[in-house]
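Read through the structure below, which is laid out as structure tokens, and then see the notes.
Missing here: one protein chain of the complex. Every other protein chain is in place.
After this line comes subunit A, so read on.
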Amino acid sequence: MGPLSREAWAQRLGALRASPSAFMAGPEGESLGRDLLSDLRSDKLTEQTKVSLLALSLEFPAQLWPDASAAEAAATSLLDTLVLLSPRPSALRRPLLLAATTALVAGGALGPTSGASGRLLPLLLGLAAGRDLGPGFGPVSEQRPLQATACECLRELESCQPGLLGGCLGLLRGLLGREGPVQPLSLLVALVLRNILVAQARAGASLRGLLTAGDPPTGDGPCPWDWTLAEEGDIHLQPQAPSWLAAEEGEHGLAALEPSPEEARELRATVAQLLDASYLLTPVAQAQLLWLLGWGLRGLRGQPPTLFKPQLVRLLSTAQLTLLHAVVALKAAFGEALFTAQDEALLLHRLTMAAQHPALPPPTHLFYLHCLLSFPENWPLGPVGEETTPLLLGPRLCQGLLPSLLHDPMALLARLHLLCLLCAEDQEEEEEKGQAESLQHYLEELLAGLQRRAALAGGPRASATLCFQASYLVAHCLAGQPAVLTPLIQGLARLYQARPALAPHFVDLLDRVGPELGEPLRVVLWQEVVSETGRDVALRWHLQMLAKVADGGAQSVTLRFLQAAASYCTDWGLQQALLGVCRTLLRARGGGGLADLLQALAGQLEDPDGRDHARLYYLLLANLSGPKLAMALGPSLAAPALASSLVAENQGFAAALTVQEAPASLRLSVGPRRVEGPSPVLELQVEALQPLYSLELRFRVEGQLYEPLGAVHVPCLCPGRPARPLLLPLQPRRPAPTRLGVRALYTTPTGLTCHAQLPPLPVNFADLFLPFPQPPEGAGPGFFEELWATCLPEGAESRVWCPLGPQGLETLVSHHLKPFVVAAQPPASYCVAIRLPPASRLLLRLGVAQADGVSVALRTDDWAVLPLAGDYLRGLSAAA
């Protein structure tokens, strides 16, 4: 197929971008990677189209070349394309370098054995070093951008493969001092240096003169790439800026590194060189440099962070988010070593100012506010990891950061959180007390304003949500302050009065707040609902609310409301809401009044579903004791939280009425053998791991060798209490061992019915043995001989060597065969007759014991029994 046209490619790229998975699954998906590589060399496509193809490969290499070998081949092809470009200026060189790098990294092909890696790395380093690579790499004017791009590619490779360029550090540092693009080189050197420092600190090694300039690597020289870390897989991947909390834990590792004085001097010179030139970098790149160097040098002995000090005033004076953030990161990295108490105060002042500066955009304000509340203090007092106000940030400084109704929701919540934190602080001095009171008063006014806004009919849901979020935040931060909670509760009650349609928000709030707010709010809302007539349009909401807030107390009032409401519940939804309240009352052990109501509903409701439910609840109420009723109605603990509380309740109820699959809560084993009765009986030992009720064990015989088995029932089992053994009569169709599949069905104390599969139970050959009726005294030998004789000719005869352990023949017989011995002359001979249901027999004649065993003659009337009997006899001594 020839190259695609520009339009065809544009269409393809659009389709791929819209949904990569759908496109790759389609007919064109498979050949896309191949087509792309070949069309890059086509003369028919413009450079612009080719650049867009390369841009695509930068974004979707995993889709184009899904495995390492494809990625390797792609990178090779891209490098070939690059080399084949004519010496004219071309827009393709940069993207080709980027694409080859991306393909290798993303495809997992980067490595010492990869040919493409072996070509790309020296090429990049050569370009970065500004070496003349021949006319193929374009005119002189293109060298500088290419040099920068090569540095970026190397930085990305080093990011993904830390330590890779460790051997080139000296060379790169040397370039830094000379002509060349300062930003890409600075960032590359900083990254390589930091990766070395981290790796060295881990290995406890020294810098080994890596900082001193080395010769640029050539094709013949030793390979400068360090793949050692690469071979360990991805575990060495180092955060370029680790989380501060995680860093605290690993601090000891880094502190171990103590460079020699010479190395320390060299290191200091390098860092100073990078920092001095940092002004030439773009602000975002300056920030990256500071994060890298700050966290690279942190904990390094003999490297005072004062190197950073000359930069700080310049950085603190800017409005750049990344720069201030980097300063905060330096603060976190070095603490008091870099920031005195005064510096800390200045930094806090600047952050506070930036968090409200009218010239900065709102997302920046919010981020600075977050920085303030998570500020890495020199001497933090509060718990680590929780948002608090820094000690140096008193209420006075925060005045401009307090919320007002004019703020958008996110700013309002962020500032409200700050206000709550300030209100929660202990106030000791008189002046502070006055301040706390005015803050509290302000908070109260603000909440009232939010409630007024949420109460507006027709207002957007966002304003209601905001009001409840604020209430939650206040309840969360100021749970112990009744002075704040009381007016909040009154305000919320008024809000409900004004706009009952917010019931779902109230239910959600009650679900999430602690008892300090939750309990009094519940009571107030209950009063609010039952004081309504039940006749108005908000009945649906009242019922939803009541299902949440009704409880055992003053049930008669609730019931009166429900009775009044029942006649207005004309549709299914309302009836279900009504029944939802009944369910709540059932759970709270409703009394006679509830029974009357349910009975009335069972007759009165229009919808048959509603009537059925009412009847069911009535039956449950009449027949189940309190705790069991609660369990039957309680939401299942295992059920995931669902969107609406109504659904959740339904779910709990359904769970109580359906069978749950569960891991077995009991153990079953076969006990000692019983040889009584007309058929073999297994004695089962049951051990419960939790209290179980109404246990039913169901058995299935593998291979249908026996008649189907009946279920066994146990009313109650408790762990630790010995259980009566269970007897399981077997009715074999053939005298053969088998396994029984076991399933258990039981009810747990939480009221759930569970179904569990237990491990199968083995039924051994010997479990089927039954004795012949005992012949009269003295008739034993004759009876045996008669049986012995009648086995042939239809049956079979054999002789088996039965090994004896140290215990001897007598013990063996008494342990295993005693019930079946019909005649014996110990120790000379034993005659054993065994009945094997349904209609077989096995006769054994044991002779005089030899040193290590006894010869057993056996006869049976059933051919099939012979091998089983042989195995049984041979295994006896081991079983003893």
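Just a few scattered comments:
Quick note on the criterion: a contact is a pair of C-beta atoms (placed from the backbone, for glycine too) under 8 Å apart; a residue touches a chain by one contact, two chains touch by 3 or more; residues count from 1.
As a working rule, contacts and distances are computed from a predicted model.
Of "Adaptor-related protein complex 3, sigma 2 subunit", "Auxin-responsive protein", "AP-5 complex subunit mu-1" or "Dolichol phosphate-mannose biosynthesis regulatory protein", only "AP-5 complex subunit mu-1" is the UniProt protein name of the chain excluded from the display. Within the whole complex, the absent chain has one touching residue among A:G33, A:P61 or A:P732, and that is A:P61. Summary of contacts with the chain left out: across A:S159, A:Q497 or A:Q660, the touching residue is A:S159. When you scan A:L45, A:L82 or A:A354 for touch with the missing chain, the hit is A:A354. Among A:L172, A:L267, A:A414 or A:L812, only A:A414 touches the chain left out of the display.
Summary of contacts with the chain left out: across A:T46, A:T282 or A:Q690, the touching residue is A:T282.
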